[in-house]
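As you look at this complex, bear in mind that one protein chain is not there, while each of the others sits in place.
Coming up: chain A.
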Amino acid sequence: MTAEATPSLVDKTDGPAEAGPSVRGPRARTTTAYLRYVAGKLGGAAVSLLAVLVTSFFLFRLIPGDPVKFMTGGRQVSAEQLASYRREFGLDLPLWQQFTGYCGKALTGDLGTSYQFRTPVIDKITEALPNTLLLTGTAFVLYTALGIVIGTRSAWRNGGAGDRLNTGLALTLYSIPSFWLGLLLIIVFSVGMGPIPGLFPTGGMESGNEEGFAYVLDVAHHLILPVITLVAVEYGQTLLVTRSALLDEMGSDYLTTARAKGLRDDLVRRRHAVPNAMLPTVTLIFINLGRTVAGVILVETVFSWPGLGGLFYQALSVPDLPLVQGLFFIFAAAVIVMNTLADLIYPLLDPRVGR
């Protein structure tokens, strides 16, 4: 209050003409600052993307192993066939020529053709991406919601039996290897054990003979166990971050003020404490959101889910350079885009950011 009062006194000498800017000034300045902030973040993201594009080309050429040798291993091939493979994949060209070709194509959206599947990389990715997003996206929504809800409650009842139970459980599940938990769920809930009937399919994303709405239900049926596995293993992280952020806020004076105003405890938590404690959780949410694209190799493998994680593993073992590069780029781009989004949202959540 006093800080504002002083300039207004000084302004008086310059007349009312200055009063306009002095009122609009801070807002205009804020907008410009925000725009500058946004431009900076977007520029940074663009540079990162470019760096990823370049890195992905060289990084995977450091993996030991020759794709042609791998693909022709164990069967009769003539020297001419080997040469023809190399020619077809462009591996006979000098590295710089391969690189310029790769960059030129990538800029037009062409990620090349997979060595092992003889299919455009983009087709392989668009085939598996929806499957991965369905699995990781569903799990993401659930574990984030669960993490935030339980995390805030745990913090609020910090030290109580509920907190100890929840934190303990979350930590235990968080440290369980996902493939092991998945396998356990398959044995108990898919095959059935004792009185528990085998309720869920043992793997895959569909039975393969359903259509229309029955297909949707069929996929949902296949989705349940992998999602439960992912949620169980992942929600602990959100829970702990939310809990500790809220704990930091809990001693604050403004909460005492809010209580003094006669607010119910519940409202104090929801209206005052949680919004201020959300920043670390929002960061985590966007990191997790970026990761959803990369899939989850172990869970996808145990549940035979035909997603990007499994595709990446197969691509690496050759190495199927165009496919590996394409996937790496998509994975990295998702993280970069999500981080940038998070950066853009921070100033809206906390006006101190970006000034």
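In the analysis below, a contact is a pair of C-beta atoms (placed from the backbone, for glycine too) under 8 Å apart; a residue touches a chain by one contact, two chains touch by 3 or more; residues count from 1.
As a convention for this text, contacts and distances are computed from a predicted model.
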item	value
Candidate names "ABC transporter substrate-binding protein", "Aminomethyltransferase", "Acetyl-CoA acetyltransferase" or "Sulfur relay protein TusB/DsrH"; UniProt protein name, chain not shown	"ABC transporter substrate-binding protein"
Sole residue of A:84, A:158, A:244 or A:276 that reaches the chain not shown, by the stated touch rule	A:84
Contact with the hidden chain (one of A:54, A:133 or A:224)	A:224
Contact partner of the left-out chain, one of A:90, A:203 or A:280	A:203
Given A:129, A:149 or A:349, the one touching the chain that is not displayed	A:149
On chain A, residues whose C-beta touches the chain left out of the figure	63-66, 68-82, 84-85, 88, 113, 116-119, 124, 127-128, 145, 149, 153, 179, 183, 186-187, 190-192, 197-206, 208-209, 214, 217-218, 220-221, 224, 261-267, 270-271, 300-304, 306, 310, 314
